[in-house]
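Showing just some of the chains, left in place.
The first chain written gets the first letter, and so on, giving A, B and C; residue counts start at 1 in each chain.
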Amino acid sequence: MSEFNPGLPSARLLQEFIKNKQEIELKLLTDDLLLGKLLWQDDDCVCLVGQYEQQTLVWRQAIAYLKPKA
Amino acid sequence: MSEFNPGLPSARLLQEFIKNKQEIELKLLTDDLLLGKLLWQDDDCVCLVGQYEQQTLVWRQAIAYLKPKA
Amino acid sequence: MSEFNPGLPSARLLQEFIKNKQEIELKLLTDDLLLGKLLWQDDDCVCLVGQYEQQTLVWRQAIAYLKPKA
């Protein structure tokens, strides 16, 4: 994976999801499906807030796909 | 993976699929098979539009193969 | 994955977990779920202390997500 570049369309889309507190589904390479809202992103991770305000640090290397909750 | 280079045959083929709104199948390393049309690509991701115009951000690191829908 | 940068929010959050001896859950790409406290982190690994003070060296490349124990 190339280095994190906040100007990329994908990074900006995540930034928009963060700003809009968009409910998302995050599918991992482990096949885990995480639900929640994105709190922030950095070079290595995205931080997901799920139920009960619990924060989960998800490594980018483990992400398969991400989409707004249906 | 080497850095994304839009001049590569593979990137240009994706660009053609985007332009032609080609229906594709995207097989992920999770074994998920996603169907839809490509909307755009950047260094880290491709954006897939599926049924009901829902957008899915797919990380390149998670892609196994991609082909036009049979 | 970009090179380890201790100034990133994700690295600082881990550092906070280390300082606070926070009980965490660490989900790996193998689907293993490890429980314990973080002892230290470096570029390649995090060191987890589990039951009976046993230390486990976990490679960053294998981490899917990490969260405070519920």
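One rule holds for everything that comes next: a contact is a pair of C-beta atoms (placed from the backbone, for glycine too) under 8 Å apart; a residue touches a chain by one contact, two chains touch by 3 or more.
Computed from a predicted model, the values in this text were never measured in an experiment.
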Subunit number of the complete homomer, 3 shown here: 6
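The rule is short, and it goes like this: only the chains that are shown with their structure count from here on.
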Interchain centroid distance [CA atoms averaged], subunit B/subunit C, Å: 32
Distance between chain centroids, defined by C-alpha means - subunit A, subunit C (Å): 19
Residues within subunit B bordering two or more other chains: none
Residue ranges of subunit C touching subunit A (in the complex, touch as defined): 1-2, 5, 8-11, 13-14, 27-29, 31, 60-61, 63-68, 70
Sites on subunit A touched by subunit C in the complex: 1, 3-4, 28-32, 34, 40, 42-45, 47, 54-62
